[in-house]
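Note that this is a trimmed complex: some chains were dropped, and none of the rest were shifted.
Labels A, B and C are assigned to the chains in the order they are written; within every chain, residues are numbered from 1.
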Amino acid sequence: MRHDQRQHNELRPVTITPDFVKHPEGSVLIEFGDTKVICNASIEDRVPPFMRGQGKGWITAEYAMLPRATEQRNIRESSKGKVSGRTMEIQRLIGRALRSVVDLNQIGERTVWVDCDVIQADGGTRTASITGAFVAVVLAFDKLLQAKTIKKMPVTDFLAAISVGIASNGTELLDLNYQEDSEASVDMNVVMTGAGEFIEIQGTGEEATFTINQLQTMLDLADVGMRQLNATQKSILGKLADQVGETKKAKEDTP
Amino acid sequence: MRHDQRQHNELRPVTITPDFVKHPEGSVLIEFGDTKVICNASIEDRVPPFMRGQGKGWITAEYAMLPRATEQRNIRESSKGKVSGRTMEIQRLIGRALRSVVDLNQIGERTVWVDCDVIQADGGTRTASITGAFVAVVLAFDKLLQAKTIKKMPVTDFLAAISVGIASNGTELLDLNYQEDSEASVDMNVVMTGAGEFIEIQGTGEEATFTINQLQTMLDLADVGMRQLNATQKSILGKLADQVGETKKAKEDTP
Amino acid sequence: MRHDQRQHNELRPVTITPDFVKHPEGSVLIEFGDTKVICNASIEDRVPPFMRGQGKGWITAEYAMLPRATEQRNIRESSKGKVSGRTMEIQRLIGRALRSVVDLNQIGERTVWVDCDVIQADGGTRTASITGAFVAVVLAFDKLLQAKTIKKMPVTDFLAAISVGIASNGTELLDLNYQEDSEASVDMNVVMTGAGEFIEIQGTGEEATFTINQLQTMLDLADVGMRQLNATQKSILGKLADQVGETKKAKEDTP
């Protein structure tokens, strides 16, 4: 039994509130238990310099925490004048993950800016960010579709992320909260598609190691969590969910 | 009649949601119409170097906007590596305003960090920030009172802020939203105490001027708004509201 | 009686030395008692990116102090690698003030850079900066007129600034020096046109408040100071003074 009475293979309650902020093309508030992240997707009608003239788009992500999202107040990165290594790692991860399920050729020379701002943190902020950002991006593309700026939903598959790990007593756990994460000997973030394939695996044993069998057990747990996250995403997207993956099928059907 | 059907002397709907984020000692979400600001107050058990050894406390504020709080996405100040002049002006204003109604001698060598993070902007973000931050600070001091860290509520009076201005047609307006603010010829922010005295007046005519009579009309409007804001703050604070000002009275009563 | 034997409504001696530095298009040294500021106006034949293509000009200001302008040496902002909040507030104020009396449409796509460098500080550096910068800007435009780059003096009215405040004994004072400013309970900067209208009012009670009556008294004092400052500016500008405001009159005369 876990501190919060969950089974080892049980997610915290997950809720996604769409259209949370009014200005962005796509916006959700995602909650994984007490972890709360605002995910906003903005469309800009140009791409960064290194992409120009190729006729395709780009997706980039930024991640931040409010200073008091955490138990102790953190100094703002704007006050420090630089972004921490941890922040950069997370925003690179979110960007890579989203780019892997979007056909960038379909969106023209546009950039999707994804902002994940953690307003309350209790572990799993990067996996909640990816899971919520996926929904925000689909909502944003829907705006482009409705404006007939693009012709098809350019999203080729579902995408979600979840953390797994090994507690100090050796138990593998799904969706670690902050306390569990602090005490875990191994921490792993898994990003998967709706089809059950891996986009990213990042497993770390800080002052600890893990075996191939433990890896297998953790990946199985991740798979369980992923199905539930995909279901939640689909229920929020409603009819839009059916458009996800059409691009891929269309491509595969081309003789 | 204004774009949103308000009278010239009418505030937008104001709501304050206390305990919005769980970690800070004091936390509220304040809404002035579509302007939404999370105001968190954190207590740190030390003061900045220039204050050490004086036995008194300090209050400082930071202000930021989520990149997509606005119609167009803004570049994060952490990415730019520096804080803009506008941001600095606002956070200095919030800090000064709060310090003017707190008896810093009562709180010992502690710093109150006030974070005002705008998640959605529609004009009046600095006045909403001050008005919400006041409530967050009172809630934070209540934590210290309950923990018997301090003996009395050190807040000497109520505090709120509101914008007034002059529309391009010459009408004086209360609580300008973004569209009104963009079109206004004069913009003024007024910070007042519950006793109806001024803490700060900042009036600016960008490419315009104003007369002493117009100034008087704007200050009258501000007074109207202030009474309503104080009432809303009191209804949220409930019994705590009665403790505000006791410090001052106690001081005045000392023969 | 004040420390320096002035009446409460008396300015310090004000002197303006034109053509103080040889390279700038307009240059003055302004002195408010022991406060000495070099104000240089430079003309650049382009505008910042956000203004391009509109056919109008821009005025921007920078403000700095020599490290030993003050009693204690200050660290240079170039060494710290960032500009303080106070500096930004002041340079934004100077820029806004100047833009409000210049018809930017008359100067084409040009930027006027106004540099206010305090070489000796004794209170009132921002008001001396605005008052001196006005003269430097008129001198710079005169260069453009003489070179037939522009056709008319684009300055629509006189402009000056002065500080007022309330001493700890409750007396309202005009033109506070450093010692008075440190001891004052209320500090207010007022920027006015030659026509006696307000461009900017910034009044602050750090750890103090002020009433509407005190505000009125301070504004009256400001008005007294302003007339003297305008007179000094006029005596320095000589015949050029007559050209100020012609643009405005011309506009108003257009049927």
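To be clear about the criterion, a contact is a pair of C-beta atoms (placed from the backbone, for glycine too) under 8 Å apart; a residue touches a chain by one contact, two chains touch by 3 or more.
Here the structure is a predicted model, which is why all the values come from computation and not from measurement.
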item	value
Full complex, copies of the single sequence (shown: 3)	6
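Basically, only the chains that are shown with their structure count from here on.
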item	value
Graph class of chain-chain contacts, one of line, ring, star, complete, other	line
Residue-number overlap at the subunit B/subunit C interface, same or different (half cut)	same
Rotation, 0 to 180 degrees and nearest 5, that superposes subunit A on copy subunit B via CA atoms	180
Centroid distance [mean C-alpha coordinates] between subunit C and subunit A, Å	52
Separation of mean Cα positions, subunit B and subunit A [Å, integer]	35
Where subunit A touches two or more other chains, by residue	81
For the subunit A and subunit B complex, residues of the former touching the latter	21-24, 27, 34, 38, 40, 42, 44, 62, 64, 66-71, 73, 76-83, 87, 113, 115, 117, 119-120
Residue numbers on subunit C that touch subunit B, as the complex places them	82, 84-86, 88-89, 91-92, 96, 99-100, 188, 193, 195, 197-212, 215, 219
